[in-house]
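Here the complex is missing one protein chain, while the rest keep their positions.
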Amino acid sequence: MFERSLRILRPTAAVATLLLAAAACGGSSDKSSDDGSAGPATFTYWTTSWTPDQIKQVDADFAKAHPGLHSKGEFIASADQYLPKVISAIKSNTQPTVLMTQNASDLPEIAQSGKLIPLDGDLKQQAGGLYPGIKDALFYKGKQLGFARSGVGDIVLFYNKKDFKDAGIAKPPATWAELVEDAKKLTDTGKKRFGYYVPLGEAEWITFAWMPLLRANGGEMLTPDGAKSAFNSPQGVKALQTWVDLMSAKAAPTTSFAQAGSFDGAPAFASHTVSMMANGQWAVDTFKKAGIDFGVAPLPRGDVGQSTSVGMEVAALLKTSKAQERAGLEFIKYLATPQVGAHLAAANGGLPSAPEQLQQPELKDHIAKDPYYQTFADSLQFGKGRPMTPAYTAVSEALYTEINKALRGQETAQQALANAAGKADTALKEQG
Amino acid sequence: MTADADAAGSAGRVRGFGRVRAAGRPRASRRSRADRRTWGLAYLFVAPTVLLTVVFSIVPLVILGWRSLQKGNVFGTSLKFVGLRNYKDMLAEGGGRTLGVTAEYTVAFVLLTMLLGLALALLLNARVPGTRRLRAPFIIPLVVPAVATALIWSNLFAPRFGLLNRLLSGLGMDEIDFMSRPGPALAMVILFGTWQFFGQNVILYLAALKSIPQDVLEAASVDGAGTWGRFRHMQWPMLRRNTLLILVVTTLTGLQTFTQIYVLTSGGPDGATRTALYYVYDEGFAKFDAGRADAMGMLLFLISLAVTGLQIAMLGRRDDRA
Partner (left out) sequence: MPRILVHRAVVYTLLGLAVLIVMFPLLWMALTAVKSNGQIINPAAPLWPTEWHWSNIPDAWGKAPFARWFVNTVVFAVAATLGQLAAGMLAGYAFAMFDFPGRRLLFVVALSGLMIPFSAIIVPVAQILGDLHWLNTYQGLIVPNIASGLGTFLFRQFFLGAPRQLGEAARIDGASELRIFWQVYAPLARPATAALGIILFLQNWNNFLFPLIAVNTTKMQVVSQGLAVFQSQMTTQTQYNLIMSASLIAIVPVLLVAVAAQRHIVEGITLGAVD
């Protein structure tokens, strides 16, 4: 639930979604009368991640905290399937007051409808408390389009403890160069055992998993003004070369372990085909259930430091009635309080969106019971979200398509990034 | 997709009916101009279908056509008339390729589902005890949500430990990477689509076979016609009209393939399974290029119309001669 599209991340989310379209639909059919006065109000919010039980709990807690205000949550569809629903609702004027989306880069486009209310000013202080990489990902052309509630996801390095011991490697690699060396040591071609999993195939996940490598080497996805791509740089080439080297050294499987629309390759680690992989918190449970003895560590350091990619669910305010908008804003502020943030992270899963949430007793207790949590939470300090641009999907597609070609040896890293940059720049020009 | 979109229909120059009907058919007289008194009833009969189609399909199509000539966001708040530029952009930016993929997919899908549909209908229609009970299995894939089967199918085709690859390596053959190699990926989604839909053709062919009078067939067996001869000379001519229907419906289903692609491959690798409708969805709802999505939607409609018209014109004419 933490990523832009679970599709990407989890095996079936896509699927689920897919078919999508699933969805349960929520609706703001019950618009309360609108006279602009403060007072009782009922409003609807749409989520793409909470279960019905979680929604019920959130609604009850919010009503208790804000007597007179009633939130009505609906799970409308999974993350990669909710857009037709949202666009149709806005067109027919049945949109919810609060929309929670895992694809923050959809918000600039939704704002074009004129029905999205930027949160500038209203949540300035709360936004200031967020992890910097998360906060930056909420702004488009200077406007704050939404707020990141807790329930964030990032990626770390998973490693198979037994394999490390057998290969005589004492600790997880600290740099990407070390990772490549370790991966070679861990590879046993005869047994079809590989050191690392480089994600093959074409999906958003490939871009998401490559960004940390790019950024750790000092590269960036876009120029600071967001008008052009910036990944076609020496840093970018070096980042991609690391993956290409792993492939050509046969230290990574040459077949894709994609499953039902999810490209993170979790089955490769779960089946003990690879000894290391980058993946998110959702995979912990998978690997535990698969009976793998594993540890987690922050992603390795590059030339300039560490980085990870962050996915989040962003709450945006949509125009409905004045009373509902006011209530919806209260709801977002409510979600933004450290106590509620900590509670939601502990109860519903995912990471905090602001460091302060980590200090809350409820989350502390939760972390004490989960040996893996701290590593994920610590990585947030150097994590960054996807660039906020309506052209993000097109940029990402250009990138992962070309990366896949480079990994297959059909292009060099330089060619791949140059081609991707050409396509990305066109998309940015048209849509950015 | 709506239920209807999955099915299909036709149009265009319909030779098989109307004033051009071959002379000599008994109904020619009834069709005379004098029969004006049936007009009212005829309009009454077609009214529900025609009116609802106009409101919920044609009007949206006209809006779509109009929108395809404009650039602007998906909400239509900043439209600018650009003529055919969206069509040009769409064809230049990968849209042309998706049409090729759609054609490959559709041809394979139509051939497989129709041949399998006919073959199984013939088997199920064989005068052998117990076959009636075997009909249900072929209907079931039609209703299994693709969400559910996608996981199963990816297990079947998974690398190394997927059933297929376990079989291959057990036989000492090379494994196949269905997920990231273009050819195998396309083959995989074609198989998936065929599995899901061919049951529909089994039903339609079976219904057609059942309406062939038994005495005709029995007369044929008395004459000593073999299984093939019976099929070729007795059954096939009577199946023609239905074959046209099935061909049209199946082709339209194939042209509108989306779900199988979405759940299994998301159009990859390298666009090898990116069909026209996937393009519509992806451009419109993921990349927000409403103009290109609308242009492709419109083009896909026009192609469907042309292909259907062609099929009816060609097969319908033979039908007349038969």
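The chains carry the letters A and B, assigned in the order they are written, with residues numbered from 1 in each.
One rule holds for everything that comes next: a residue touches a chain if its C-beta (ideal position, glycine included) is under 8 Å from a C-beta of that chain, and two chains touch if they have at least 3 such contacts.
Everything numeric in this text was worked out from a predicted model, so none of it was measured.
Visitor: Just one of B:Val54, B:Ala92 or B:Met314 touches the chain that is missing; which is it?
Guide: Result: among the candidates, B:Val54 touches the missing chain.
Visitor: Considering the complete complex, identify which of B:Thr113, B:Gln260 or B:Thr308 is in touch with the unshown chain.
Guide: B:Thr308
Visitor: I'm checking contacts with the chain that's been left out. Which of A:Thr254, A:Thr286 or A:Thr426 qualifies?
Guide: From the options A:Thr254, A:Thr286 or A:Thr426, the contact with the absent chain belongs to A:Thr286.
Visitor: Considering the whole complex rather than only what is displayed, give the residues of subunit A touching the chain that is not shown.
Guide: 1, 6, 10-13, 15-29, 48-49, 51-52, 74-75, 77-79, 81, 84-85, 87-89, 91-94, 257, 266-267, 270-273, 282, 285-287, 289-291, 349
Visitor: On subunit B, what residues meet the omitted chain?
Guide: With respect to the unshown chain, the touching residues of subunit B are 1-12, 14, 16-19, 25-27, 30-32, 35, 37-39, 41-43, 45-46, 48-61, 63-64, 74, 120, 123-124, 126, 128, 131-145, 147-149, 151-153, 155-156, 158, 160-163, 166, 195, 199-200, 203-204, 206-207, 210-214, 227, 238, 241-242, 244-245, 248-249, 252, 256, 258, 277, 280-281, 284, 293-294, 296-298, 300-301, 304-305, 308.
Definition applied: only the chains that are shown with their structure count from here on.
Visitor: Which integer distance in Å separates the CA centroid of subunit A from that of subunit B?
Guide: That gives a centre separation of 37 Å.
Visitor: Taking the touch rule as given, give the residues of subunit B at its contact with subunit A in the complex, in rising order.
Guide: It comes out as residues 73-75, 77-78, 145-147, 150-151, 153-155, 158-161, 175, 177, 179-180, 259, 262-271, 285-289.
Visitor: Quick check on the complex: what are the subunit A residues that touch subunit B?
Guide: Interface residues on subunit A, with respect to subunit B: 7, 11-12, 14-20, 22, 80, 83-84, 87, 90-91, 109, 112-114, 192, 200-203, 253-261, 267, 271, 273, 390-391, 393-394, 397, 401, 404-405, 408, 427, 430-431.
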